[in-house]
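Before anything else, here's the structure in question.
Note that one protein chain is taken out, while the other chains of the complex remain in position.
A, B and C are the chain letters, set down in written order, and residue numbers restart from 1 in every chain.
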Amino acid sequence: MIGVAVVGYGYWGPNLVRNLAEVPGARLVSVCDMRKERLAAVQSRYPAVEVTDDFQALLSDPRVDAVAIATPVSTHFRLAMSALMAGKHVLVEKPMASSAEEARRLVDEAARRKLVLAVDHTFIHTGAVRKMRELVENGLGDVYYYDSVRVNLGLFQHDVSVIWDLAVHDLSIMDHVLPMKPVAVSATGVSHVAGEPENIAYLNLFFDNATIAHIHVNWLAPVKVRRTLIGGSSKMIVYDDLEPSEKIKVYDKGITLNGNPKANGEKVYQMLVGYRTGDMWAPQLDMAEALGVELRQFVDCVEKGGTPIADGHAGLRVVRILEAASQSLAQRGRVIELEAARRIA
Amino acid sequence: MIGVAVVGYGYWGPNLVRNLAEVPGARLVSVCDMRKERLAAVQSRYPAVEVTDDFQALLSDPRVDAVAIATPVSTHFRLAMSALMAGKHVLVEKPMASSAEEARRLVDEAARRKLVLAVDHTFIHTGAVRKMRELVENGLGDVYYYDSVRVNLGLFQHDVSVIWDLAVHDLSIMDHVLPMKPVAVSATGVSHVAGEPENIAYLNLFFDNATIAHIHVNWLAPVKVRRTLIGGSSKMIVYDDLEPSEKIKVYDKGITLNGNPKANGEKVYQMLVGYRTGDMWAPQLDMAEALGVELRQFVDCVEKGGTPIADGHAGLRVVRILEAASQSLAQRGRVIELEAARRIA
Amino acid sequence: MIGVAVVGYGYWGPNLVRNLAEVPGARLVSVCDMRKERLAAVQSRYPAVEVTDDFQALLSDPRVDAVAIATPVSTHFRLAMSALMAGKHVLVEKPMASSAEEARRLVDEAARRKLVLAVDHTFIHTGAVRKMRELVENGLGDVYYYDSVRVNLGLFQHDVSVIWDLAVHDLSIMDHVLPMKPVAVSATGVSHVAGEPENIAYLNLFFDNATIAHIHVNWLAPVKVRRTLIGGSSKMIVYDDLEPSEKIKVYDKGITLNGNPKANGEKVYQMLVGYRTGDMWAPQLDMAEALGVELRQFVDCVEKGGTPIADGHAGLRVVRILEAASQSLAQRGRVIELEAARRIA
Partner (left out) sequence: MIGVAVVGYGYWGPNLVRNLAEVPGARLVSVCDMRKERLAAVQSRYPAVEVTDDFQALLSDPRVDAVAIATPVSTHFRLAMSALMAGKHVLVEKPMASSAEEARRLVDEAARRKLVLAVDHTFIHTGAVRKMRELVENGLGDVYYYDSVRVNLGLFQHDVSVIWDLAVHDLSIMDHVLPMKPVAVSATGVSHVAGEPENIAYLNLFFDNATIAHIHVNWLAPVKVRRTLIGGSSKMIVYDDLEPSEKIKVYDKGITLNGNPKANGEKVYQMLVGYRTGDMWAPQLDMAEALGVELRQFVDCVEKGGTPIADGHAGLRVVRILEAASQSLAQRGRVIELEAARRIA
């Protein structure tokens, strides 16, 4: 039985608590938050769970094997590092840290102490994203592009830009679904509220080959869109997360290339493009709640010593891109190389 | 009665001919094409119309007051310039020319000879785009962003990239709808067919203020999308050209900003963002065929000496951006300034 | 402070309990169910609420002013009647009873004792349905038709047909939205599982005038549809309950009739039909949870002696139609008159 404590009972913490209650092999020992009224909410709903506002006490509690952190981003590093140093396994809300440097230090610390460090990239545990990964591995062919739109009239954040708030989802999904990693990033965007972070942004991700990725995030859109296109040489995918049941559609569409050797001086190969339009197919998806799947896996890794699919390295890769994108954004889209991230991954 | 000749009877020419037949005040004198079988098609359908493969003969025909050019882009400059020099008014297919230099020379020649030079930016004559312009002028408030997606599984061109083929539509619409003009452009994209032009591209357009514009064009998408979002401080617009009837939706949604002066040292003004969600409204649109509206206007300008809403300057502004975007594309998104275009416009 | 007891903690009871907890002026005294494990669920979630499996004890509890009944339909009459006879105000799940006779007896008993009898027609408390009623009262003109489709792959019931399970929603909405009441009903349908109730049905409702209503319900559809069309002489409404935000769309469309008196023998008036297509408008809707609105109203009526908008008469009218539709269904659509219901309403 793995003892778990949840730190932070704001927006996301209640989901962690609710799901942890259902994970076999886990025992929710305690919930920690600074605000009394939130702890009261825990107690009224889960009378059997202890509550505390003393994070240090948690760390010295031998019943606590692992800590799940759902606090503001700026506190992730300090809390996660303290927990690791106290010998606790850690699951930390995304983005894993405020900077690549912080993320790297968490990865190193966890490795040194042989502790599980997981990042809560929730979406990669959905049936839809798992199915996309399967399809990309087997059936899509070469990946031509990855294009994602995530816009709506959303809560303007005061501490982070829309990139850290929304693109983090796309980056974590893309990190999981694509077999290759980006080598450079550029981003443009603006803020429409003086003195506040950017509320609309466009990210370009460059790869070693002809793959291209693009992410559009916007807090100020009149309609909600959650749509990703993945183009491959054999198949193409549309992932629409707002569809109630057919979230993933696979199109047997694309181009066919015929190389015709020619002896003329202009081109050695005159390419002919043909078009292929076939059936569309929407596979049945596992509808299990993603956070439950993720917590089961985390607890299992803690128990048996495995590596979660969204480990500290995944968290670091995503933070590295967020950081580079922010740098690029400040320079009207200058391309920022991501070598460091590649080396680590 | 204005005598008109149509040059080029390939993909678009038949639409010009069909619509010209209905324009009061215009007489279709002749259709010119290099291919005999196309001329035969004209004759079988319009027995009263003359056909010719001799462009020079047209230019010396006194019955011809104006020439409508619908030939490949690379020939636009040469044909349009010859027509202007022969004293003919000219309507030329979009993009107006292959380079800003060519476009500028056409503008200058038309001005010198006091001839009408129009570019066939068809979309701006649709009821939908005209309504958007009205709304932007009156009701939208400050323009925050312009975001357009134009993707499908389309015919790969061998001579021009997807920017010249598809983004030209968005640029001409944006040129008509927005009151301000972009000052710089950047673009990224790739080709998935070796040796061929880019088939997917993303354009960023920068303005003198906090407005941002973005265009996504793609010949290799599994689904067809034609959607533009325009965000304003008072209203927001969704323009979906694939909707059969409600192409324009106006949302009374957005943010409200409250400046609260504070005396603390960190921020002089702490902005508070409020959210406003009100009704949605889809105005009834004029469904008249855009090309008919445009040709009526062109003939009217020739007759009475007016300036068409898509004149040579509009054609030049769009070509200037296409050219700059192509330059940027070749440099992984380097920002290209558009001062020259601004000076002219 | 009104003391309320909830009877039945199966599918719907938990929603009653959760919402009652938020109603000002109400105190949830007790939850009653026959199954121990359900009572345990109440206790773990709401430690302050009493639980019991003794319905009679509730009725003699002076702290209980009102009873909310969410048990199977076949038990509604017995439980509600007992509660009324014990002097309790009653809110009963829809359909209010198994037969018009039962429903009528409940109405009479409540009237005799001057107790509030309400039926839980939840949908009529949604922002969407309230807006439709407003529009029908003011703006729609004469009601031409009411057409509703409510289909999906749903849970096959063993005790009631799809009419009692799904059409009850449409009938209660229609009862609330339309100013006139139907005078006759016919229904067709079949069962695809031998020995089980009908899983697909079509209802026709006839009125005293040219209004017509039709309801299509189906447990065996591959897609979920929740769509109602209301056609009026001035406006038309589309109500799509699956739309996340624009559930109600109002179309300024229709026909215009011009009476041209003619002296010929065939027709005194030759009607000319004109077509009108104008704007579409999606009003912003109140998004408050319907059940909360309803419970506030119920408690308010109990406290101040008012009549809820879905009172016993509304419950009876709906049951009368369900009963007649079932009779018609058994006779391949024979028209069943509803005079009795009209007299009462």
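Remarks
Heads up, the rule we're going with is that a contact is a pair of C-beta atoms (placed from the backbone, for glycine too) under 8 Å apart; a residue touches a chain by one contact, two chains touch by 3 or more.
The structure presented is a predicted model; accordingly, all values stated were derived computationally and were not measured.
When the full complex is taken into account, the listed residue touching the unshown chain is B:Pro47, out of B:Pro47, B:Pro179 or B:Gly305. The omitted chain makes contact with just one of the residues C:Met1, C:Ala57 or C:Val223: C:Val223. Along chain A, the points of touch with the absent chain fall at residues 245-246, 252, 277-284. By the touch rule set out above, chain C reaches the unshown chain at residues 144-145, 147, 149, 151, 153, 156, 184, 186, 188-196, 200, 202, 204, 206, 210-212, 214, 216, 218, 220-223, 229, 231, 233, 236-238, 249, 251, 253-255, 257, 267, 269, 271, 273, 275, 277, 332-333, 335.
Residue positions on chain B in contact with the hidden chain: 44-45, 47, 224, 242, 244, in rising order.
Basically, only the chains that are shown with their structure count from here on.
Distance between chain B and chain C, defined via averaged C-alpha coordinates, is recorded as 53 Å.
If you average the Cα atoms of chain A and of chain C, the two centres end up 44 Å apart. The mean-CA centres of chain A and chain B are about 39 angstrom from one another, to the nearest whole unit. Counting only residues that touch two or more partner chains, chain C has none.
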